[in-house]
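Of the protein chains in this complex, all but one are displayed in their positions.
We just call them A, B and C in the order they show up, numbering each chain from 1.
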Amino acid sequence: MENNTSNTTSLQVRVLYVDTDKMGVVHHAAYLRWFEASRAKYMRLRGANYAAVEEIGIQLPVVEAHLTYHKPARYDDVLTIRAWVGDLGRLQVKFDYKISMGEDILVAGYTRHASINLDGRLTRLPSKVSEALAAPEKETGEAMV
Amino acid sequence: MENNTSNTTSLQVRVLYVDTDKMGVVHHAAYLRWFEASRAKYMRLRGANYAAVEEIGIQLPVVEAHLTYHKPARYDDVLTIRAWVGDLGRLQVKFDYKISMGEDILVAGYTRHASINLDGRLTRLPSKVSEALAAPEKETGEAMV
Amino acid sequence: MENNTSNTTSLQVRVLYVDTDKMGVVHHAAYLRWFEASRAKYMRLRGANYAAVEEIGIQLPVVEAHLTYHKPARYDDVLTIRAWVGDLGRLQVKFDYKISMGEDILVAGYTRHASINLDGRLTRLPSKVSEALAAPEKETGEAMV
Partner (left out) sequence: MENNTSNTTSLQVRVLYVDTDKMGVVHHAAYLRWFEASRAKYMRLRGANYAAVEEIGIQLPVVEAHLTYHKPARYDDVLTIRAWVGDLGRLQVKFDYKISMGEDILVAGYTRHASINLDGRLTRLPSKVSEALAAPEKETGEAMV
């Protein structure tokens, strides 16, 4: 779960009211949304847009998720989410995440994804997808959405 | 938008932490979830379970939603949602809702749904569905989920 | 509810998996999140960051919301949300929204907000806030989060 690799993708988000709860901080479930947003961006910037992956008949459902909450995020905070591939197998891929604000790591975690086909059966990751997952971020000039 | 009809269905829910926001009250978007839960129960108790409606090729996407917020709900409150059909046409149906706690109406609103087929085209509501929507609640003894 | 004013603020978002439902389109409740994000940006770019408004003791809870759904948005779509002030009173403000993709308007709506103080009582909008709400967007060079 190291992150001193250069092969990460970063995303910034601003905390909305809907993400907070009555404790005045971000609700623990909200971070999974940002994990997903950063994972999608990671894939998109390597030519393996998840929508395109689905079009070739591969789905990558989450089979395991883990989150540790170190410090709370608050309304209007601007958070940085970094995502990278922590483990890449023939039938699965694990993404690691760190969510930080300034120097502080707020949340860390991972999601593990099985590679399945349209019948829902485990299937080998196509080499095009594997290669993209292992590739460095492309310079695309794409809008930061 | 009258509700002094006997043909309503009621559902009780308890407010969770995830429904609240940093103002200490239920976030305004959370009520749409409970509208949906009460609408589904209304249909289920009249023999038009929405999952079964979809199986005969009809979908009822929301084409309009309106909510007025009168008083806030808070964490752990037990809310009563009443749903009824406010308008039933050949191509659409409107559900009305009142969310209350004790004597207080907290939120009122409606959702309007188009009847579409699997190609996404407007299509006449099957008579089985129309009749169920207009029917009184059946005594089913079904668990209150 | 005209929008041919220049005094609007735009935000782009990309649809996530979590925003979709089994119909394959964006769930109707998800749009309220984007209304909020664009409203927050509107205020921020006029010097009335909502977090700062709360710090001077003013809250603007949603007292009414309305949405019309014209066309569905889908996974990975990049949506543009435009927000503007449709009505500004002494005790309330109404925001209008249009969510579009390319030339298509997908969703339109508004939210009405009461101005309340920390005791939850209606209170006059401070002139600093009213003026900011009516002001044109500032050139801030701020990151598009």
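In this text, a contact is a pair of C-beta atoms (placed from the backbone, for glycine too) under 8 Å apart; a residue touches a chain by one contact, two chains touch by 3 or more.
It should be emphasised that the depicted structure is a prediction, and the values quoted were computed from it without experimental measurement.
Asker: Touching the left-out chain: which of A:18, A:62, A:88 or A:135?
Answerer: Among A:18, A:62, A:88 or A:135, only A:62 touches the chain that is not shown.
Asker: So which of B:10, B:49 or B:92 would be touching the chain we can't see?
Answerer: B:49
Asker: What is the set of subunit C residues that contact the non-displayed chain in the whole complex?
Answerer: 17-18, 20-25, 27, 29, 74-75
Asker: For subunit B, which positions touch the chain that isn't shown here?
Answerer: These residues of subunit B touch the chain that is not shown: 12-14, 16-18, 32-33, 36-37, 40, 49-51, 75-76, 78, 143-145.
Asker: Touching the missing chain, which residues of subunit A?
Answerer: 23, 25, 28-29, 32-33, 59, 61-69, 72, 111
In the analysis below, only the chains that are shown with their structure count from here on.
Asker: Could you grab the centroid distance between subunit B and subunit C? Build each centroid from C-alpha atoms only and quote it in angstrom.
Answerer: 25
Asker: Mind checking the centre-to-centre distance between subunit A and subunit B? Centres are C-alpha means, answer in whole Å.
Answerer: 34
Asker: Between subunit A and subunit C, what is the gap in Å from one C-alpha centre to the other?
Answerer: Comparing mean C-alpha positions, subunit C is 27 Å from subunit A.
Asker: Quick one: which residues in subunit C touch 2 or more of the other chains?
Answerer: Where subunit C meets two or more other chains at a single residue, that happens at 32-33.
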